[in-house]
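Yeah, one chain of the complex is gone here, protein chain that is, but the others are all in their spots.
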Amino acid sequence: MSGSFLAVAVLGDAAQAAHTGSHLESLVNAVIPKATAAPELAWAGWILLLPVLSAVLCTAFAALRVKNKLPAIVTVVSLGAAFALVLKLYLMRGPEAAPVVVHLWDWMNFSWGGGPWKSFQADVSLYIDSLTLLWMLFVTGLGTLIALYASEYMESDRGAGYCRFFFGVSIFLLAMSALVMADNLVLLYFGWEGVGLASYLLIGYDYHRPAAVEAAKKAFIMNRIGDLGLAVGIWLIWVNYGSVEFATLFQVFTNATSDAGGWDRSLIPFCLMLGAFGKSAQLPLFTWLPDAMEGPTPVSALIHAATMVTAGVYLLARMEPLFVLHPHAMTTVAWVGGLTALLAATIGMAQYDIKRVFAYSTISQLGYMFMGLGVGTAFGAAYHVLTHAFFKALLFLTAGAIMHGFAGQLDLRRLSGLRRVPGFGIVCWTMLIGCLWLSAFPYTAGFFSKDIILVQAMSQPKFQLLGWIGLATAGLTAYYTFRVWFRVCAGPVSFVSGELAHQTDHAQHATTADLHGAPHAHTGTASHSSHANESHAGGFHPHAPRLAINFVLLLLGLGAILSGIPGIQSLRGQHNWVQEMVYASTAVRASGELHTTTPVAFGLDAHGIVSVFGIGAALGGILIAWWLHRLNRRMADRLRSMLLSNSLTRWLPTSMENKWYVDEVYHALFRLPMWIASHLLNFFDRHIVDGLMVNGLGRVPVLIGRLFQPLYNGLLQGYATTMAGGLVLVLAWVAWKWLGAGGAA
Amino acid sequence: MNPLTLIVLPLLGAIATAIGPSSWARWTAFLFSLAVLAGSIVCAVQFPEWHTGRYWPDANEGSTLKAFGISMQLGGDSVNMLLLLLTTFMVPLTLAGSFSGITERHREYYTWFMLLEASLMLAFLSRDLILFYVGYEFTLVPMFFLISIWGGTQRRPAAIKFFLFTFLGSIFTLAAGIYVAARSAEASGVWDFGLASLTRFGCEQLTDREQFWVFAGLVAGFAVKTPVFPVHSWLPLAHDQAPTGGSVILAAVLLKLGTYGVYRIALPMAPAGAVELASFFGVLGILAIVVTAMICWVQTDVKKLIAYSSISHMGFVIMGLFAFNPIGMQGSIMYMISHGLSTGALFLCIGMIYERFHTKEMDAMSGLARHMPVWGTFMIIFTLASLGLPGLNGFPGEFLCLMGTFVAEHDQPAGYPGVMGPWFAVVAAGGLILGAMYLLIMLGKIVWGPLKVPGASADPHEHAHGDQGHGGLSRDLNVREIAILLPIAIACFFTGLYPRLLLDVTEPSAREALVSFPEHVNAYNAARGKVNPSGAKQSVTLMPSPTGSLPRLMIEQPLQVTP
Partner (left out) sequence: MIGTLAQAPSHGVTIALTFSAVLFALGLIGFLVRRNMILMFLCTELMLQAAAIAFIAFGRVHMDTGGQVFVIFILTVAAAEAAMALGLVVLLYRRRETLSAEAWQELHE
């Protein structure tokens, strides 16, 4: 099962286009292997149960008012055990084993006849193939490491908060494992919403800060919009294919030659896309992710960088057999990904909060992953997910270490030269690894994974523009990444502590929003910092990271370095592990490289273009960042104020710093009209439905009563007369009726 | 165990509470309600028809009391049993939840409550239309007094509106029921109000025109009770003004009488009318879901918010019922149960706050998770259950109701054509987003945020240190309150994680209820030019599927994709 899978997949018209005048190795209609039931693997259920166990124990610890690190220990141990189980599963199954299904217990399962369309089977069962294992390996692995990191990071909150935090992490791992290992779309939906819940709970961890509560709510609601798409997609799949189980669906998909069917069938990929774009913060629904940085940093690293946000990529890779049936689905994915990558990168260039810069870079990199899926290299996308998981988790954890050390300070204008602050060496050097990897420095893992995606885009004429967008974004990425590193780690030593130093209880972050109000704070960072050093942070000592944090950072750095190995193998044309894993899974149908030797531009083929321009963009971006933010920081400030002072160019920095006003536009387009409509409806309900209709109806009998009131004058004889009169009337009517009838007869 | 016991036991409880001393009243009532719970569990264990959809005890006309065609037929199928268990489960918890909230006229309160339970038992157990109607209507009396004596400042208008509004609706129900009975008496010469015979007569003998009006009449009352959107305005007021116990039982059980009536009486008795009106009710369901969700958004009173959310949620049940397929039908039964649990619990939580702070205004409180962490935990659980988070009880019902609506097309392959279809479901599913919105805003206002304790002095920390809260209650929940909420939370998790149990037992009953629908729906759709390609004579009685029964996991041959 090796050679044939390396061949190129069916890519509809894309493959057709590449076929003309290009060298294509061979065209094999890859078949997804049948899933078999594997009850002997029931122990894999413990991968789901271990996080449940630790969540339950964390709740118990909270109830018992445990004040030590027990919750962290329990969580790390159970997540570690889950990772060990995944590893065991992987070692047992190998990278290319046929998929198996492990039934754990019945969930939403009923039938009215059996068979497709006559039953609805959504059980808690696991679908284990190589894609599942690939994802689970880094999800549980990184989960364990980040929980270990958090055990130190969160130690000031020991007590109920500590329990709550690790409860959230456990719930997250449960939901994420369910999402990845689900054997049906409904269980996937369970995980999908579950990770949303965990994200909600953890973003709102510091619930006394309104900003955190607001961000948590926003994340959940925006995700819910995506979830709606996913739900509709699930219903459509059931209506069209009669099942929600992957094992059944994949057989149906592989046997379907095209998406012959009504509008509803062609809508399915777009519904699933909406879900994926919500979860993975892509173009219409990306605004929640930067706000999610209100959560504790380990959460940002685990959920909002490494694992949860890749769920959208996973969903699309998993359902790829369905997507390739539709001619425009993958193209849409590619374009949404590419445009999101570019947009997020431009915003990331102008942010001052380190975590926000990294958040926008996450959105941007996720955009690359979707682009990879869209242009037809599921391998590239999955590989980028893997490398990104390591280097982005690393970057966030270094940012967290800085935040931890400087009492919540994250403004890159107020931190400088940390390289020379005692105890921050490991942080700075591992951060450098992360930055190099993120900016796709040549021969790093990030370079390889981005390269694969861009080459794939470049080698298809209809995606060439996207390839150029990707290359431009790579340059921007390198710039903003090293903007952070050169500002924070290099340069003269100066720093301002964050506000957590004095107000541990009612902490308010120095957010970028505060600083926008006072642009002068930006001019002359060095003098400002030294001034503030005396007044504000006098006597403040940075709190250097200790064992757990440094250990995790080093391990992640090592992981990032090692994640380049498949890239090197791929470059040499050898089989590599990730490729094998992806090709043995459902994503096989859309995988494969279109190696084309036709020149794309400048006399270079796709490989040449991407190598030359990719390396150029990365180095160029780093150099500009070096010049503007290391050598000549005043120059950067002058540039900004120059742009701001000119009324023609002012829009550029302001709108970039204000995130292109997307939030404001959404507010004006959706939230405000709905808010007004709600008030109108409330008025309508209270005064028209209840007031006019119900109470009005209630008044009718009263009014009728008023009409006859004069008859009730208190005179007994009066009443008697009325009665007698009525009697006479009745008698008269009876007599007229009966006698008349009798006369007629 | 004779089901009559379940009616007599709460009645005895009412008598014992009424004649006993006032200080014993709560314990007498509580013990009797526990006895009823025990009785209903025994009943459920003995119940032999969980998987058959038949009734038990089987109505035996000879052995029952009978006069004027009204007979003392008691019994139920699995759905009755589930609603019965929901009632008997919620009543003791509600009573225990009233221990601290009710400070005056104990004896009357608990007596009325036991009478309420008795009438609910009667309504859920009767197999006779008039008997059902008696139970159904008698619930108004105790509820009227519960609201008008122990309610809030506007309790009198609230109680009167509640009583008159629901009563007015029920008149139509009774009239329609009597019409069917009269027609049946005309045909057979014998008056008989037994539900079984009336249903058979209604769906087989009445013309489509008659069925339309019979259905409209029957549903008029049930719709008010449910409540369906434009006739809902009694509910927010009643909930807002009722004491905690009243609100809980109103939301948890009384509203279910309406949907139960639709499910058990209206749909099977007049299927043609139901089909005729289905899209109308679909639109009403959508309105209920979307419009009331938006109204929830701007509420400032947390109890009113939850009351409106109840209307929104019952909209899902209505959608599921009018989808005419097992998915929607079972979904709506699931949703009835789970709504009873989670909304009831939310009202209990709000009551616990009200007892401490004497306010329900969301602006007056904030960040109570710090002040009352245990309460906050329960509040979050029930809110999440209410917004339909998978893994909790709200999800299976909501998902299946919407899915049922979604697949309720004229040509859908499940063998149960419907008249609604994807667009109904997609618009209604907007309620998923809106629901998350208002419930999370509520959580964000009262559970999260900076700490603000209503009525506390300027320094919130002063209170945070004292262990005694307001009203002689502890700051956070006490053992009694935890013991009330915990069983509901466990039930929520159980229903969410193992809904199979409920789906299994409701399946035959739902199929029984749907038996005459496909034919009517096909006729209705065909009259509108939408012919079901799988044949108008498609029968529900288990046509083997074209591919035969497939093993679940091992697919031997590729499935045929229908074009």
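Going in written order, the chains are labelled A and B, and every chain counts its residues from 1.
By definition in this document, contacts are C-beta pairs under 8 Å (C-beta built on N, C-alpha and C of every residue); 3 or more make two chains touch, one makes a residue touch a chain.
Quantities reported herein were computed from a predicted structural model and do not represent experimental measurements.
Although one chain is omitted from the display, it touches the following shown chains in the full assembly: A. Of A:Trp43, A:Tyr661, A:Phe683 or A:Trp738, it is A:Trp738 that touches the chain left out of the display.
Even with one chain removed from view, chain A keeps its contact list with that chain: residues 712-717, 720-721, 724, 738-739, 742.
The rule we apply is simple: only the chains that are shown with their structure count from here on.
With each centre defined as the average position of its C-alpha atoms, the distance from chain A to chain B rounds to 36 Å.
Within the complex, the chain B residues that touch chain A are 161, 164-165, 230, 232-234, 237, 291-292, 294-295, 297-299, 326-327, 330, 367, 369-370, 373, 384, 389-391, 395-396, 399-400, 402-403, 406-407, 409, 412-416, 422, 425-426, 429-430, 432-433, 436-437, 440-441, 444, 447-451, 497-500, 503-504, 507, 511, 542-550, 552-555, 558-559, 561, 563. Across the complex, chain B is touched by residues 34-37, 62, 101, 103, 105-110, 112-118, 120-121, 160, 186, 189-190, 193-194, 197, 200, 204, 207-210, 213-214, 216-217, 220-221, 224-225, 227-228, 231-232, 234-236, 238-242, 245, 247-248, 251-252, 254-256, 260-261, 264, 506, 674-675, 677-679, 681-682, 685, 689-690, 693-694, 698 of chain A.
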